[in-house]
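Contents: one structure, followed by commentary.
Yeah, one chain of the complex is gone here, protein chain that is, but the others are all in their spots.
Chain IDs A, B and C follow the sequence of writing; residue 1 opens each chain.
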Amino acid sequence: MSGTLQWRSVGKTYGSVVACRNVDLVLSAGEVHALVGENGAGKSTLLSLAGGEASPDTGAVSVDGDEASGPWTPTVAMANGIGLVHQHFMLIPPMSVVENVVLGREPRKGLGLDLEKAAGELTALAARVGWTVDPWAKVSSLSVGQQQRVEILKVLWRGARFLLLDEPTAVLTPSEVGPLFEVLRRLAAEGVAVAIVTHKVDEVVHVADRVTVMRHGEVVARLEAPLTAAEIARAIVGREPLPPPQVPRPQGQGGGLVVRGLRVGRALGPVDLAIAPGEVLGIAGVLGNGQTELVLALAGLAPDALGEVTLGERPLDPRGGAAAAARAGVSHIAEDRLERGVVREFSVADNYLLGHQRRLAPSGWLDFGALDAEVSAALEAYDVRPRDASAPIRSLSGGTQQKVVVARELSRPGLRLLIAAQPTRGVDVGAMERIHEAIAAAASRGAAVVLVTSDLHELRALSHRVAVMYAGRIVDTMDVSDASDLRLGAAMTGAR
Amino acid sequence: MTTALLVAFVLAVFRISVPYVLAAVGGTLSERAGVVALGLEGMLLTGAFCAAVGAEAGGPAVGALAGAMGGAGVGVILAACVVYGRADGVVVGVAINLIALGGTRVAMQYVWQSASSSPTIPGLSGGWAGAAGLAALAVSGVAAAALTRTAWGLRVRAVGEHPAAATSLGIDVAQLRFGAVALSGALAGLGGAWLALDNHGFVDRMSGGRGYIALAAVIMGRWHPGFAALAAVCFAATEAAQLQLQAVVSGGAREFIQMLPYLLTLVALAGVLGRSRPPAALGRNV
Amino acid sequence: RPSAEVASDRVRVGLVFDVGGLGDKSFNDAAHIGLVRAEETLDAQISTVEPGDGSDRESALRQLAAAGNDLVIGVGFIFTDDIRRIAGEFPDVKFACVDFSVGPGDPPPPPNLLGLRFREEEGSFLVGAAAGLASKTGKVGFIGGMMIPLIQKFEAGYVDGVRAVCPTCEVSIAYAGTEPKAFADPTTGKELALAQYGRGADVIFHASGKTGAGVFVAAREKGKMAIGVDADQFHEAPCCVLTSMVKDVDVAVYDTVLAVATDKFKGGLSEFGVKEGGVRYVFDDRNAAMWPDGARERVEALSAEIAAGLRTVPTVPQ
Partner (left out) sequence: MSAIERAILALLAAMATASLLFLFWGASPVEVYGLLLARTWGDAYGFGQVLFKATPLALTGLAVSLAWRGGLLNVGGEGQLAAGSLAMGLVGAAMTGVPALVALPLALGAGMVAGGVVAAIPAVLKVRAGAHEVISTIMMNFVVVGCIGFIGRQGAYVEATVHTAPIAPSAAIPSLGIAGSAASWAVALAVCAAVALHVVLARSRVGFDVRALGAQAAAAEAGGVAVARTTAGLLLASGAMAGLVGASTVLGYKGYFEDGLGSGSGFMGIAVALLAGGRPLAVLPAALFFATLSHGALAISTLVPREIVDVVMGVVILAVGLSLAPRQGAAR
């Protein structure tokens, strides 16, 4: 049993929630093993049990067939060759790459740290995998893709033989996913066991040797290569996947969003674009090329923005605050849900109220009757479970939280512009379908839609036109039918 | 200014800066580890009291040691509540300061049968001012080096920025925070000891808000021990200038001279030093 | 308000301290000494309260008045208004207030209230004269606690005393602050004293409560002279205390208790100046060596002048 990581009948409950129930799973050297399932199915829990960050209520985790005698802590897990890469990066932004890598296992020289030595080792390790890294760069200055490399190098530097990756591709662009998978395959070939969690069925087909499908904390299917996307999707949702929603081409022109010479600091611009009412403009690009700034400026949240924006022939101040934008009919599905999208400590109802507080308090006093009615209707329409408006939003799964956000943003009367930034990041297949439907519905009701996404499927399924951003500018705009991987990829890397 | 006056001024700055610098460096360590340093005032006060008791019993050296231990004791209580008890750091800081205030007065009545001051104790002579000032600055240098150049410092910074990340790497966040806060208590307690030893006695409320000023220095120093010490020295310098100026200025301007240090802080806060960013996990429990 | 206590022959006295409280080695302690002497020699039954913040003062007075004391004493000018009010409410209890303040146009105190007033400016004048005579550099200093009219009285008398013997002498004036804390801030006291010594002053008079402890530390460190206040503060720095401006609060308190015990208490104002022996300077074997030849005689003469009413001392800084 050497080279195996084994979960033996593990169970874990959080309060009344059963995160894992009686799960048996073996991860062997040389394989890439995909873990899939809906939000809250227990995938992350399974990984954190192996990483020693949570301890199982029942069963145990063992490496090479031996169960650890003492408690299974992160340190013990690491010593046994387990390297866990979290969905939300566990990197310390103001520190350098090498500091992040050595943290907790620092090479010493006398009283001090020997960072030079570690930096050398790190550079060599990166080269072996096929990457180049600057060990002295600050993590905060790195792109998301680079940060992920640091995460992986961090566990490899600690001698990981079992590489556990939780949704590593959720934040990557398609052009970054391919190379990552190549590295994973190479590591597997070298004898590393790789487990990867993802919501993207195509990726599973592309990279995995074996697939374990989870639902409600239990393993519901085990599949082996060769795999088909449809088969996996069916196993995840337990039914046939829906066809992508149809967004009719806009008929009328004019009256939509017009942007001229928009700049935000050094990060964006100048940018010109126009979106007709009912049109969906998809924005592609490697993260950090001005998309965030564009979104914030259109949402009225860029205090240092310059330039002219009109919506329905009326001016829209990119510095004017979200309230003014909302009055003009702008809705904003924020990129960073946990920071900007929801108030984590608020209830579902209060989160729904956020951004509608002016409308629902015409006299200055909140109209709780109207709020309750709207929230109940929204929970029903979007199938938010549980249907409890007073539950704290942080008790919902990420996908469910996102449904509440989408419901809130699409319920704005007089919606003229919908800005959807990464609307389905980390969201499971079922919720994704619901959110796509909602965006399509907004467009067919006549809203101009800006869709910023790193998911090319989503981009192609919903957009009429596609714009590619690079270095703060729009470098290419095309009809969706012309948006081939090749053309997109070229534009995203600045090679036009 | 003549040379003699300049020397007098510099010595005054040294003397005044000792508690500020030590408390500010301690506060920096605590906050870099993610624990709000609102308890500095209580640490200074307790340190001063313990130093007076210690010095009365065994001379200045014992006093200094007792002061550091007293401050560390306060740090330990604070850390226990915040780190292991998971209480809010601001709440605990407020409580600790109140307890130190009342506690020293109760203890004074027990030890010296006076609610207002100790008898004269063996303290440090005036010649110590320069040495103590330089030593305090050296402490800030050591702290800066320890934060940036040692494994301990790396870990302290990590738990202050991203405790979850540190935990995932097998670092005991609670233990590190506990140590940093206890150390900050010892440093602030030593600062308090200087107050008592330099004045050859302890009086009620001797810390006189210096802990809060030290916290201001931590923030003005952008959570860097060196800059925090610098901010503390600047504070001491305006205070010294204020005291020296009183000898030459008269009339209504006096009130404004006395406000000088605080006004300067406000000016500094108004953006002269730019915006600063606290440790990301400051005040957040894990 | 009926007293619940059993009547007794012993005179019962309650006393409320000022901020700083017992153990300040000057003002409050002096009052306490007078009270304890009354306890010992007059068999008075005494109780004391150290109030916290402002409104506690009135409560404390009321508490003591209601508890059946024959005499309730407030120590400090800050009691003036509260004690007036309470005296009106408890006409059967006698009250006394140390440093009772009367502004222009204030009505006289009620018959059951005795205001004990000291002419601090006169005592300050005398120690000012001593400072002017003892100074070799022609520079002397004054350090006040909180900048309030009461303390400025000390300043005024002191400056006048210095000028009377040494018209060319320079007097530096400094105050520790504008809050009550300024009476309990030895660190600031020390720094102010060092600053004044550093500028050439060789005698400093402090009127700053516990802040003065720092002045004495500075005097010891620099080997320069300092002047104590309220009580004889020689022991604070035996090397260096030229004299002290003693305010015999203890005598005033004791005398008041005595008056009550012997049924001779009369309300009104009672002034203690040089003439009455209520304020004085200290000259004895311990500090004599610090006084230049003839200085003693000169100060005695000035003292006699004041006592005889031949000289008036200003109460406000000129």
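We take it that contacts are C-beta pairs under 8 Å (C-beta built on N, C-alpha and C of every residue); 3 or more make two chains touch, one makes a residue touch a chain.
Just so we're clear, the structure is a prediction, and the values are computed from it rather than from any experiment.
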item: Touched by the hidden chain, restricted to displayed chains; value: A, B, C
item: Per the touch definition above, residue among A:Val85, A:Leu172, A:Val219 or A:Ala334 touching the missing chain; value: A:Ala334
item: Of C:Asp29, C:Glu50, C:Asp185 or C:Glu221, the one touching the omitted chain in the full complex; value: C:Glu50
item: Touch residues of chain C, complete complex, unshown partner; value: 47, 49-56, 58-60, 62-63, 66, 81, 89, 101, 103-104, 147-150, 178-180
item: Those residues of chain B which, in the complete complex, touch the missing chain; value: 81, 85-88, 90-92, 94-103, 105-106, 109, 115, 209, 212-213, 215-216, 219-220, 252, 255-256, 258-259, 261-263, 265-266, 269-271, 275, 284-285
item: Contacts of chain A with the absent chain, listed as residue ranges; value: 14, 299, 301, 321-323, 325-326, 332, 334, 336, 339-346, 350, 353-355, 357-358, 361, 364-366, 368, 392, 394-395
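In the analysis below, only the chains that are shown with their structure count from here on.
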item: Between chain A and chain B, centroid-to-centroid distance (C-alpha), Å; value: 44
item: Computed distance of Cα centres, chain C from chain B, in Å; value: 35
item: Chain A: positions in contact with at least two other chains; value: none
item: Multi-partner residues of chain C (at least 2 other chains); value: none
item: Residues of chain A that touch chain B when the two form their complex; value: 51, 53, 73-75, 78, 84, 86, 90-95, 99, 102-106, 108, 111-113
item: Residue ranges of chain C in contact with chain B within the complex; value: 20-25, 28, 50, 141, 147, 172-175, 177-178, 181, 184-188, 190-192, 194-196, 198-199, 210, 213-214, 217-218, 221-222, 236
item: Chain B residues within the chain A interface of the complex; value: 149-151, 154-155, 157-158, 161-162, 164-171, 280
